[in-house]
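The complex appears here without one of its protein chains, the remainder shown in place.
Labels run A and B following the written order; every chain starts at residue 1.
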Amino acid sequence: MREIQEFTLDELKIHLSEKALSGETVVLNMGPQHPSTHGVLRLILELNGEIIVNCIPDVGYLHTGIEKNMEAKTYQKAEVLVDRMDYMYAMGNTLVYSLAVEKLTGLQPPPRADAIRVILTELSRIQSHLLWLGTSAMDLAALSTFLYAMREREMVLDIFELVSGARMMTTFIRPGGLWRDVPVQFETMVRDFTKVLPKRLVEYESMLTHNPLFLDRTKGIGKIDTQTCLAYDVTGPALRASGLAHDVRKSNPYSGYDLYDFDVPTQSEGDVYARYLVRIEEMRQSVRIIEQALDKIPYGPVRDQNYKYVPPPRSEIGVSMEALIHHFKLWTEGFVPPKGAVYTTVESPRGEMGVFLESNGTPKPYRVHYRTPSGPLLHALPVIAKGHFVADLIGIIGSIDIVLGDCDR
Amino acid sequence: MNEILNPAVERLQQQFKGQVSEFRGEVTLLIPAEVNVDVATLLRDEFAFDLLSALTAVDYCPQTHPRFHLVYIFYSTANKVYLNVRAPLDGDTPSIRTLETVYPSANWREREVWDLFGIHFEGHSDLRRLLLPPDWKGHPLRKDYPLGYEEVQFTFNFDEIDTRKPKGEL
Partner (left out) sequence: MGVEPKSGSSGVMTTSLDKMVNWARTNSLWPMTFGLACCAIEMMAMQASNYDMSRFGMELMRASPRQSDLMIVAGRVSQKMGPVLRNLYDQMPDPKWVIAMGDCASCGGVYNNYAVYQGVDEIVPVDVYVAGCPPRPEGLIHGILTLYEKIRAEKVTDWK
């Protein structure tokens, strides 16, 4: 087993000020195991009393080697690894991978699959924002919000379990469409949820939005302006809270998002309170999208019928020779897309998530790279947190909503 | 090709002798590795590409010329278009100028490429490993680096693998 490798003050010299080396400021380690860092993040803080002079993030404590592992498996098997990367937006990782494979191979998911994909990913977004609300409010000492938010989240996880059998890591969205059609109770369960959630959001807002304690801890804290956001490649609610209305669902729409009518919430302050308001409003807009999708969902197949890439239904294997041969080839060798490289993006609850997929005519992906939104957010953290107290740093980390699996892959 | 990209692509082709290719609606420009900072400055200042969406590399290992392709993906929030730019690199420890002065977000991205591929960036302020421990040897995402696959313990080989496997003690 390895030894712990420590940094000496010399190695970090360019990040720390001169006062650290002479001892006037304290260099403190906010280690990988900490109740409020939302995962394994290590921060090296340079403190002048309680005020942060410098903050150096150290990542890599969750590096799993997913990109290298995917190069050793076929396209269908590699999708399973991808689910566990940004574990809060599980449907989204598989969605962006499926969109990339579809762009590469020319598969077209049918409209019913598109509508169900939209419903499931918006539910996933709501579930991620609910967990963010619970944990970041818990960091700011609003402990009851955590229990209420988890109550709604259980309703979403019940819907995921109905559809695919698993609560979080579903691998339900596959290249060509979905794994299988949704059961009959799906629509009733989703409609029940969309009726319940807006009332509960009113309850959460009454607890937090005009609460003077919450306002004191969040207004004016952790400001970031649009120029800095674009320089550090920060996208998502942090960019929208600083003023620029950039949303991948509106600018480069995918999966039929241009058929639905929704707003992109923005604020102009760019502080912790603005990011909180943006995310609460995003949950309301997600409910609006889900209701429109449920009203417009067409009947039809849920997977493209191109059996060179998509497995044929089991009932056909007994009667058709071609179906049997396609099934055999897909399960032994896997499908072979044409040579080339593509880049597709979706909007995850943290920002723009993209896949760079390159194939060289073999059944295994040659290079898969995920452009994930949490890395740039952490990179911008020293700029956001400079000059604040340590207690404010906890609120800031909660508000930028990072997921370390995303950052380290 | 998207009409908005036309002026940018033509200008880059003329000035830097790049080769344009199109695949599934995406435009890729292959430029020589020495001019990457000039291309990026031009795209940021004149053609409003304000986000460097992704910076990564591809290893074509048994092939030595080029061995790596460094891939930059630029995005313009005003015009809503993507542009891919590739720079070929050769050799076992290739070196290229850093993009940090043009796009600050390239700092961590280049550290990750150094960590996983071994491509050195000249002029980078703090080139050390990002994702792996600082004393790790080798660059994992290269094609000649092994996956690190460990033999699985089934019932028939349980005891013989058990003797080799490290165990945590109290």
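Everything below uses one rule, namely that a contact is a pair of C-beta atoms (placed from the backbone, for glycine too) under 8 Å apart; a residue touches a chain by one contact, two chains touch by 3 or more.
It should be emphasised that the depicted structure is a prediction, and the values quoted were computed from it without experimental measurement.
Shown as candidates are A:Leu43, A:Leu62, A:Val234 or A:Ala323; the residue that touches the absent chain is A:Leu62.
The omitted chain makes contact with just one of the residues A:Glu3, A:Glu18, A:Asp261 or A:Asp295: A:Glu3.
Of the listed residues B:Pro7, B:Pro32, B:Gly91 or B:Pro133, the one in contact with the hidden chain in the full complex is B:Pro133.
Taking the whole complex into account, subunit A touches the unshown chain at residues 1-4, 31-35, 39-40, 60-66, 68-69, 80-81, 84, 87-88, 131, 135, 146-147, 150-151, 153-154, 157, 167-169, 404-405, 408. Residues of subunit B that touch the chain left out of the display are 132-133, 136, 140, 145-150, 152, 165-170.
Operating definition for what follows: only the chains that are shown with their structure count from here on.
Those residues of subunit B that touch subunit A in the complex are listed here as 23-24, 26, 28, 50-54, 56, 58-59, 71, 73, 77, 80, 82, 84, 103-105, 107-109, 116, 125-126, 128-135, 140-141, 145, 147-149, 166. Partner subunit B is touched in their complex by these residues of subunit A: 1-2, 5, 7, 11, 14-15, 59-60, 63, 65, 67-69, 72, 103-104, 230-233, 235, 244, 246, 251-252, 340-343, 345, 352, 354, 356, 358, 366-367, 369, 371, 375-376, 379, 408-409.
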